[in-house]
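Removed: one protein chain of the complex. Kept in place: all other protein chains.
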Amino acid sequence: MTTVQQPVQPQPKAEARETHFSSKRVLLTIAVILVVLFSLAPILWQLLTSFKTNQAISAVPNVYFPRPDQLTWQHYVELFQRRPFLNYMFNSAFVAVTSTLLCLAIGTPAAYALARLRLKGERIILGLILIVTLFPYILLFLGLLEIVRAAGLANNYLALIIPYTAINIPLTVLVMRSFFLQLPRDLEDSAKVDGYNTWQMLTQILLPMTVPALVTTGILAFIFAWNEYIFALTFITRETMKTIPVAVAQLGGATLFEIPYGPIAAATVVGTLPLVLLVLFFQRRIVQGLTSGAVKG
Amino acid sequence: MADTIRAREQRTGWILIAPALLVLALVYAYPILRSFWLSLFTQNLGTGLEPVFSGLDNYARMFQDGRFWQSIFNTSVFTFSAIILELILGMGIALVLDQSIRGRGLVRTIAIIPWALPTALIALTWAWIFNDQFGVVNDLLLRLGLIDVGINWLGNPTLAMVSAIVADVWKTTSFVAILLLAGLQSISQDLYEAHSIDGATPWQSFRQITLPLLMPQIVIALLFRFAQSFGIFDLIQVMTGGGPGGATEVVSLYVYSSIMRYLDFGYGAALVVVTFLVLILVVAIAALVISRLRTSAGEKL
Partner (left out) sequence: MAKLELQNLNKTYSPKVIPVKDVSLTVDNGEFLTLLGPSGCGKSTTLRLIAGLEQPTRGKVFIGDRDVTNLPPGKRDISMVFQSYALYPHMTVYDNIASGLKLQHMSSNEIRERIRESSGALGLEELMGRKPGQLSGGQRQRVALARALVRRPEVFLLDEPLSNLDALLREQVRAELKQLFEAQNTPVVYVTHDQTEAMTLSTKVAVLNRGDVQQLDPPQRIYTHPANMFVAGFIGSPQMNLLHLKSDGKNAVLGDYRIPLPGGFTSPPDVTLGIRPEHVRLAQPGDAHSFQGRVFLVENLGMSNLLSVQLPGSENRTIRSLLPADRPWSQEDVTLALPPDAIHWFNTETGERLSNNTRPLVSNTANSTPLADSNPRL
């Protein structure tokens, strides 16, 4: 009986659903616009500021749509001409890339061992690694300061590379371990029967398959290293050795009376640009890495 | 039986993991253990920067130290306001991003951008936005006629804290949203369809299906955010410098200036120890909650 009645009734229902759906659409569109505005507005404002002339920057009320004569490259030019901004960028890139490669090289074998080799005490090691990801850097900074002083590493890239490698190792271990756990075991068994030793198996069989996961982890590690502030602030004091976050944060303090808003805005844009590009190209990998590093661990 | 397959496997495993453990020991274990040790000494300008054993004096001093309690209070206000706002907003964004909409990939990409940017630079961006003379917040409020004179956001103790919280919420909400979104996507669509056939409204579905099933992710996101906010340094240091008048001085700022400005190493170490212990306590509680959630989810199945 019910099957006979069904075709008759749904028609008004379908209409109601239609309008319900379209009002839902409108709400959803508004929500999406809000999300986009929320995420972009501050950056866009900084971008706009960086291209405005000093007069336009300090105009009250604010200039939202500057005329052509209110636009300038001058703040960017100043960054590179009056300050060693290329140095800062090189420092940040060098330290971030080196520490990223190091943490992958050190963390990946450890992740494999924790995924497959049934070490005694692996649960304890994993638990510690998980807890360590939660430690704010302020807890480490006093002890590291002593090490840096004792080893004479102040104003040396190693003073940043070593801690950056370390702070990214837990992430590498967690993400790569969850990747290794997904790999079919047969492949490794087959390699063992073929006569590969563990190291050959890691480098010749597993590594080629690991590349996507390594890229994911590497991007995250690079972001964390590029953004780090407190170690860079403390261990590097020589102007030409500074990394971008510290150097830009200290632009403001350069002159007490006149804060160089334009150059600060330009520096912010330059300093964030590499990361915005990374996100644009690797959104999916970043999401995947973050969730497998945090949730699955 | 010395050289069995199993023994070789163990040996290989330890060789593979040793470099990582070594680096972690150097950068994590040593500094924290060292802080425990140093906290038992007085080492400051008064002792000519020589360590003098003083037992628990540093901790006793901490109890009397108004600035320490102020920093704990500031940190708590900052942390709890920020993570509650982030959880609510992050949940909203996750729910929006979970819908099938045109250009979803692009919207997701945009939503992640704030998380990826350097906090120190974000602090500058927000300091500029909250600028008392030329800031865009004041400008908008003036245009809307809500105020007559520009507000000195970063110059007022309460408003400086509000500004810092806003900046932190902007920066880290996307992290919460990413974690919650992953959780949302693991909930089977069948559950919602079955529930709506049972006559449930979307709000009821959210309360009765989404929230309970999302609880593990919520707790994990809160835990991560708690740890990061509790140790917040760069945002506050760059944006307000702890001011005005210490109104936004959080614990890690106090640790930093104890050590770097006042050269009070022993006391700084004691502050590190207390921060560490508070963090461990919260982690332990969260771990307990997570394991409870896991077992109760297991019982349901």
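Order as written gives the chain letters A and B; numbering starts at 1 within each chain.
Please note the rule applied: contacts are C-beta pairs under 8 Å (C-beta built on N, C-alpha and C of every residue); 3 or more make two chains touch, one makes a residue touch a chain.
Note that the coordinates shown come from a computational prediction; the quantities given were computed from them, not determined experimentally.
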Can you pull out the displayed chains that the omitted chain is in contact with? A, B
Full-complex contact with the absent chain, from A:S190, A:T203 or A:T240: A:S190
Under the stated touch rule, tell me which residues of chain A contact the chain that is not displayed. 118, 184, 186-187, 189-197, 200, 205, 208-209
Sites on chain B contacted by the missing partner chain, in the whole complex: 1, 3-6, 8
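Following the convention adopted for this analysis, only the chains that are shown with their structure count from here on.
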Centre distance in Å when chain A and chain B are each reduced to the mean of their C-alpha atoms: 15
Show which residues of chain A lie in contact with chain B when the two form their complex. 28-29, 31-32, 35-36, 38-40, 42-43, 45-46, 49, 57-62, 106-107, 109-110, 112-114, 117-120, 125, 129, 131-147, 162-163, 165-167, 169-170, 173, 198, 223, 226-227, 229-230, 234, 244-246, 248-249, 252, 261, 264-265, 267-268, 271-272, 275-276, 278-280, 283-284, 286-287, 290-291, 294-295
Under the stated contact criterion, what part of chain B meets chain A in this complex? 9-10, 12-14, 16-17, 19-21, 23-24, 26-28, 30-35, 38, 92-93, 96-97, 99, 101, 105, 107-114, 116-126, 128-129, 131, 133-134, 136, 139, 142-143, 170, 174-175, 178-179, 181-183, 216-217, 220-221, 223-224, 227-228, 230-234, 237-238, 251-252, 255-256, 259-260, 265, 268-269, 272, 275-276, 279-280, 283
